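Questions regarding the structure given below will be posed in turn.
For this view, one protein chain was removed and the others were kept in their places.
Labels run A, B and C following the written order; every chain starts at residue 1.
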Amino acid sequence: GCGSKEEAPAETPAPAESEAPAAPAESAAPAESEAPAASGESYDIVVMPKLIGIPYFNQTGEGAEKAGKDLGVNVIYNGPTTADAAEQVKMLEDYITQGVDAICVAPNDPAALDPVLKKAKEAGIKVLDWDTPATEALVDASIHQISDKELGEHCVDKLVEYMGTDEGEYAIITGGLSAANLNAWIKYAREYAEEKFPNLKLVEDPYPTDEKQDVALSTAKDVMKAYPDLKGFICMSTPAPIGTAQAVRELGLQDKVTVVGTCVQEDCQDVLSDGSLDCGMLWNTQNLGYLTVACAKALLDGNTLSNGATIDGWDSPLVMENDKIVVMGPPDDYEKK
Amino acid sequence: MKEKFLEISNVSKTFPGVKALDNVKFDIVPGEVHALVGENGAGKSTLIKILSGFQQPDLGAKIVIEGKETKLNGVMDAIRQGISVVYQDFSLFGNLTVAENIGINEIIEKNRPVLKWKEINEKAVKALAIVGAEIDPKEIVENLSVAKQQMVAIASAVAQDAKMIILDEPTSALSRNEVETLYDIIDNLKKKNIAIMFVSHKMEELFHVSDRFTIFRDGQYVDTVDAKDVTEDDLVSMMVGRKVEIKSYANLENKGPVALKVEGLSKKGNFKNINFELHEGEVIGITGLVGAGRSEMAQAIFGINPPDSGKVYVRGKEVHIKSPAQALQHGIAYIPESRQTQGLVLPKTIESNITLPVLKKYRNKIGLIDRKTQRASVDKWVEMLDVRPNDPDMLAMQLSGGNQQKVVLAKWISTQAKILIVDEPTNGVDVGAKAEIHQIIRKLASEGTAVIVISSELPEILSVSDRILVMRKGRIAGEFLNKDLTQEMIMSKAVV
Amino acid sequence: MKFYKNLRSKHSNELTLAIIFIGIFVLMSILSPDKFLSGNNIKTMMFQMPEFGLMAIAMMIAVLTGGINLSITTGAALSSIVCAFILSSEFSQNNNALGIILGLIACMVVAVICGVINGYVVAYIGVAAMLVTLGSKTLFEGLGLAFTKGGSISGFPEAYSFLGNGSVLGIPFPIILYIVVIIVSYLLIERSAWGTEVYMVGCNEIATRFSGINTKKTLMKVYIYSGIMAGFASILISSRYNSAKTDYGSSYMMQAVTAVVLGGTSISGGHGTVAGTVLAVAIVQVISTGLNILGVNRYIINIITGGILIVVLALRYITKVMEDNRKIKERAAAAAK
Partner (left out) sequence: MKNFAKNFVKRKEFGIILIVVILSVILTFLSSAFLTVTNIMDFMKSNSVYGIMAFGMLPVLISAGIDLSVSATIALSAVVIGKFMLAFPNSNPVIVILVAMIVGAAVGVINGLIITKFNIPPIVTTLGVMTIVNGAVLLGTGGAWISGLPQWWVSFGSFKLFGIVPTQLFMLIFAGLVTWLILKFTLVGRGIYAVGGSQSSAVRVGYNVNRILIFIYAFCGMMAGLGAAAHISIVGQVDPNTYTGYELDVISTVVLGGASVMGGTGTVFGTTLGVILMAVLKNGLILARIPNYWQKVVMGLVIIIAVSVDVINRKREQAKLVRVDVEE
């Protein structure tokens, strides 16, 4: 079962591999099919991930493009090949030149995009951020798969739940020390753990694994040697939990060491099966892309987003933290059934 | 007359820059030593590269080996035909052992994929024995002296049991008694009925070893003559197209004050307790066997690898020179042994080479090089030393040995250094150019420059120097005034 | 006419590059006249190119000596991080002007120090440049991480953003800086005594040293200059992205090598011109911007860039061979007469 504290929204997100996002899209499709005719022209909406060519952003892309079809808008899903803010800025500048209608970006680094997002606004382009917030003042809407705070805290809760105790040593494995969103989650997780579970002891600053599964594997192993009494791992970035779980498996410590973290569902089935990974979690990645495009379209149509309102293509009411931040909902937990 | 091993005709070779060979011919019979002579740039090495299959001649060339017309399309062809070469620059593998450098060739020739080290070592030891060199087969080649490297090169040619061996200036790095060994080697190669093609600029050895001469001039075939039918002068005038006389310049009077004084100069494993004085306007010749430590001593004075102990005075003031840059400031210039690696920046133009040490002199107000004045002075030096071709934009590597050496000279003369040390200045330089270089050196001396000439070639030493120091095993073994001296007197000090 | 001859004989390489550049530029203009050729886009490129160009020059001078500098990007990041600490400090908030000046000075100081470290190990210890900079690359990155804890430093005085985003008389400031640097570099590298020494060292260090040149000093200056160029780039980057972070511009390292080689600089040292590098940079820029505007996937852009690199060098070789053959034929013919 999904151990999330918050009330899950009407539609339970479909498992990523199925024709997601089942619930919203299907019901939305008929409503939208004549939309272009209605609004006359088709919008150019740029959806830019941090980088292209990794599973996570492929799936958000699929969602975004699906929304494009359903809503009859032209979605341009493109981004740099390395998670380099400089590259993102250049590409955005090019798109502003090109004169698109909306830009939805997952910033590799919020501050770095300020100037270019300013330019976009001045050019009268709707600006949204998704996956990772940009500077709030510069965006018309900010699509959060979940609040960073909530995810960080959720990790800690899951860790404690599976450790079966709230005392002992734990370590954090992260994709990279300079990944803004991972750092955000980690920050909240650490703060939350400190005040809620004072007996949880973080052994060391987060261990970087270069977004590489094998590095996570060897690092986790070494960490367990360096800290023999270690009780659990929190793993941020999608390859990390799997590598870490494999390490636990190789040392046969499935029931001694707990592993929780963010990963893509298909990729973690194997390590879940024997409990070397105790709980993987992620939001429905396709829905994230879908919702982003839907919001952009809504804004372009001149609607305003408000809490509880429904918009084309997303028939569950919007959950808004304030007049800009749209929250998709709590993460899905992947656990051994 | 035995039938010829090799006969070639209509051989031409055109490079983008020049026509190096203009349908020349050449032939050789087993057991003879046939010398190929000519000035620098006459095309000797080029012909050798063609015979070794390393370069292809222009169309129309005719190459007949043992009666059969053939083409040498690659090095392998030549080696299989039994032609092996000792190149002017050895072309050894500095990073590999002596044994491998000698022993591997046969395996390459037979193209055996897997090799047996025992075999290779034995072969190497045998070959080294034939050339009579005591060298440890396990030694890495780049740790050997130039001389020893030369012997290794010869050994590896011998090891290929070839029918014809080509020696391109094989003695340029050899000292007298090593040359003697070479003569012996050549003799018993002749006995084995091997044909030997011999290239050299040194008259005495040419006449010592050769049965026949073929003369090239500027890529043209001049003539082929029997050694016994010609005198040195005939040969020289055939090569150069005019008469060149070897003068003796010795001049024991009117030398100026002491320019350079060396006291107890020592460097471990290089030289020990060197003392001498050098006067302005004087030319000292330093000779001895290769490996006597002359270059090492010179390079110590020039600051390349400074001495451990001892004093150096320039014009009476003690100096501590730690780098060539400092030596230059004290007006000391050193023209190194190897122009290819130490003397010249081969891929750059004559101009940039000549002006390198004095670049700063050509800076204008805003600190940029003033190209006009630079070109002007370069033209002057090219003019004065008669570098051919006299185009300052020519790349150094396109020049032949003699002209390269002139460029190096020009480079240092242009610094107006008052003390000039030249190491093997005429190594691989033809008779004509050699005489010119001697003239230049004496001219500088007469203008008050103090000169040290390091050379293994006694005729040269006897010709240019006023005073002669002989080095042996890192020490100064003897000193002579250049007055009714003979080569024998000098050698007696050089060898133990 | 004579001028043209001279141009062809001495600068054939630059000529070819210029033609390629114009060709590609025209092609792009035809493919998307309204967007690529728009003044707006030209301006955008003028903002983008300088930081890359500066990195390329930083790389070029090292390559001229037969070395290479793999640490330009991390060195630049480190400098801008130090700069950022000052810019975002209490002090700078209160008195901007002084803060910015101090920041810039600090930035250049760090850049020079990076150069000195590389230069010392390369010139005075004598380690191959590739190895040294391989190490210093990691070192500088590490320091950046240690200082920033992986985060990005932002919150600069408003005025600072002028350096990267401002214009003078409608001309982007970065391009002005770039042009000045190009001219200075040309004079220093191709017209000064030191520059000549650099080329000579690149061809034959021993012969140059034997000629009384203090080659160690020459090399040291080279790496310092390289550091300074990277430093300038880092200023533009931190200003354009209004923040500083260890991995900014990381993708410039390999791109710089590409541009330098494309520009005709011999990777083994001794040959190459500033003009060539600058043209190559422009070519790469136009390709990536142009294709980007055409909405081409980044990977295809990379593939094309890589392809062009190899093709151009292949052509360079083939033409040289044909040229030689032509000369030889001419001579042969001349001789025949």
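Here, contacts are C-beta pairs under 8 Å (C-beta built on N, C-alpha and C of every residue); 3 or more make two chains touch, one makes a residue touch a chain.
What you are looking at is a predicted structure, and each value in this text was computed from that prediction instead of being measured.
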Visible chains that the absent chain touches, using the contact criterion stated earlier: A, B, C
Which of A:152, A:239 or A:313 contacts the chain that the document leaves out: A:239
Of B:76, B:376 or B:495, the residue in touch with the unshown chain: B:76
Chain not shown, touching residues in chain C: 70, 121, 125-128, 130-132, 134-143, 145-146, 149-150, 254, 257-258, 261, 266-268, 297, 299-300, 302-303, 305-307, 309-310, 313-314, 317-318
Absent-chain interface as seen on chain B, which is shown: 52, 54, 74-76, 79, 85, 87, 91-96, 100, 104-105, 107-109, 111-115, 143, 145, 268-272, 291-293, 296, 305, 472-475
Touch residues of chain A, complete complex, unshown partner: 52-55, 58, 81-82, 177, 204-208, 210-214, 217-219, 221-223, 225-226, 228, 239, 242-243, 246, 250, 264, 266-267, 269-270
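Methods note: only the chains that are shown with their structure count from here on.
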Label of the chain whose CA centroid is most distant from the centroid of chain A: B
Gap in Å, rounded to a whole number, between the CA centres of chain C and chain A: 36
Whole-Å gap between the CA centroids of chain B and chain C: 43
Shared interface positions of chain A, touching two or more other chains: none
Shared interface positions of chain B, touching two or more other chains: none
Of chain B, residues touching chain C in the complex: 12, 14-16, 18-19, 22, 58, 304, 323-325, 327-328, 334, 336, 341-348, 352, 356-357, 359-360, 362-363, 367-369, 411, 415
Of all residues in chain C, those that touch chain A in their complex: 35, 38, 40-41, 44, 47-48, 51, 145, 148-152, 154-155, 161, 164-165, 237, 240-243, 245-252, 288-289, 292-293, 295, 297-299, 302
Complex interface listing, chain A residues touching chain C: 52-53, 76, 78-87, 89-91, 93-94, 96-99, 109-115, 176-180, 183, 205
